[in-house]
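Okay, here's the structure, questions in a sec.
A single protein chain has been omitted; all remaining protein chains appear in their positions.
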């Protein structure tokens, strides 16, 4: 049974990775999990310099999901390379590094820095963060900015680039195409959905940041539709994510058009989720007499 | 205690209505509920001519919510007036008629037709339906089309107009402003969220229409944020909706900036929801020594 | 139609995956007509919100019962519930079977699986006794045949694996009976859609009237959401009608089978 998949030149032994920001830098889970059984480790978003992040509360539980507004706390490129890279480099599975910036130039600079680091698996471009230069717009919701970011990173590195699209657009197909045309090797679909929670008794927002990103099983139907739409728009592979907690969920993403899947919020409540997904996927393939996981990708039987 | 609110010239005895498409034409619930206790009855979307709607399955249950792709089945303006209007007219509470069209002209024509009908409370413009003339774009996701629809309806009727915004945009504020500028008296926020469900065993979509709209408690945090954003962009009142199933939920929408709220999907599993919301709201106001429900609107205490 | 909190009096396995649930519902029970259903909310099903529709099986004093098969999330939780616990029910709902008048037609009932549940009240309230044709995959799928026998009805069983009654589909003994005579007979059927379709075709072939209880996925159960529609002939075309309101029982001649499974 073949479980291996490719995202551009990134080889994964199986299609199951974890979502950025839900798995730290891998090392935190090393005591609980055999990381070498994953398809890849995806780490928390890094920009050039260290970032403190938002005040607390940073997360709040909501119906079948959660909100977060961590504010991309992180050690910056140098801090990451010093503190976390030696461990990640020692794993037998590739690391996908999630990167972001506040300008096109910063994205490109971060990409350039990692291009010089031996052994990086791929860069995932998180384009759903506030764009300081453009005055509050987001790279992920302006198709021209998205194109610029991807192009600039493409010029800065030969590493596989995975562009992580925002769910918050009426037409994800055009963003998918823009990313592909600008040289992205793959897409990640989707990031968290803008949302908010209020404490009715105090009439205060439940997050210090007021708004945050909704994730978990509640967003699965939204994410699935975005994957399906993006997959029909481009030929590059897609990493599907958004509310995956079982193998069945993961298979739905593959069928909708994903080549790989990422487990996010579910790690928080069940760190074994990625392995449960993998085991369930193998069981499913046996039951359906499939020999290659790629048979599932985009195999939706639509029409009567 | 004052519970009454106004949407333009529409007077509601209390701020609780029901969401279009989740309450039929009112008459279906007449045996179970005392409709005269609602703030208003909002009916299923009507276009000019009768509409058959989509093939089945039209709904599917998902985690903490459901998908629907009814396809706006309805009797058309004449059918509605003949079959349902006499009953609705006999109620002591106003009826909000949800209308749609496939062109700007059709919207205006439907508005004109209802302008001539004695006793209509308000028209709610559903702009999240496919725009046939413009080739698949949606009135609700193109700010210029939205402006045209609202303007045309404004010219066609003096009835209060409530524009129902789509959640599927990165910047609801600009849509809210466009609707207000074009003459909308109020906004409804929000419609269902585009989504999809797949049966992993058969690899078929669970809806005959492949995609549908996600509603229910799972979308509440998304809807709440959209209401908050829209309320900060305009001065016209907002009807908040999306996943309301308790008084606490409703109060959150009011605090975020809504003047009234609508109960949608919850009607399907608990037809008493609107009354439970109303009772809980009164209890809350007593407990917090509030004398006017309008004190709640937009009372979010943000900042440290 | 009323909505009430109803208390579980009994919830017992009758066979394999089938359970009988008895509910105390003094205001609902007297209203029930044969073929109507209850729309049940299982509050413990937290992240699955919708009500589940079940035919009303028997009515006894201030109780009614349902006969359900454990097939998914809701029925699984239901099967774990104990006497004393409560559910919410909206009932009775829908348009049921037309009970033949005294001296009227002789009913031939056709049921598959839990379809038997929808037919018991009809058998009980029909002034003429008739024959029940019951089908299922295996012996365990043949439910409550004795309940019908106690009413003095004849029961003819067919199982696909031949483990009880004749081997094959339930439409085979039905066809045999119709070949014997059709005069003064009326078909009533409830079960999986392919069975209903087959019964509908037999009714057409033999020109006997037939009432079919359709099993569509439901959402509101009361006619507001338009989820549960089937195609029904109208004028020289068809229109969608609601299984929960215009149905679940439809005249077989009216049903457009295209688009049905």
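Read from first to last, the chains carry the letters A, B and C; within each, the first residue is number 1.
In this text, contacts are C-beta pairs under 8 Å (C-beta built on N, C-alpha and C of every residue); 3 or more make two chains touch, one makes a residue touch a chain.
Computed from a predicted model, the values in this text were never measured in an experiment.
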Subject >> Option touching the unshown chain, where A:17, A:68, A:128 or A:297 are the choices >> reply: A:68
**OP:** From the listed residues A:15, A:121, A:167 or A:216, report the one that touches the chain absent from this view.
**Re:** A:216
**OP:** Decide which residue listed in A:56, A:90 or A:174 touches the omitted chain of the complex.
**Re:** A:56
Subject >> Touch residues of chain C, complete complex, unshown partner >> reply: 45-47
**OP:** Quickly run down the residues of chain A that touch the omitted chain.
**Re:** 21-24, 28-29, 31-32, 44, 52-53, 55-61, 63-66, 68, 70, 73, 216-217, 265, 267-272
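We adopt the following convention: only the chains that are shown with their structure count from here on.
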Original post:
For this structure, which two chains have more C-beta pairs in contact than any other pair?
Top reply: A-B
Original post:
Closest chain to the protein CA centroid?
Top reply: B
Original post:
Counting in whole Å, what is the centre-to-centre distance of chain A and chain C, each centre being its mean C-alpha position?
Top reply: 48
Original post:
So, what's the distance in Å between the C-alpha centres of chain B and chain A?
Top reply: 33
**OP:** Could you grab the centroid distance between chain B and chain C? Build each centroid from C-alpha atoms only and quote it in angstrom.
**Re:** 36
Original post:
Residues of chain C touching 2+ other chains?
Top reply: 47
**OP:** Note the residues in chain A that touch 2 or more other chains, in rising order.
**Re:** 63-64, 217
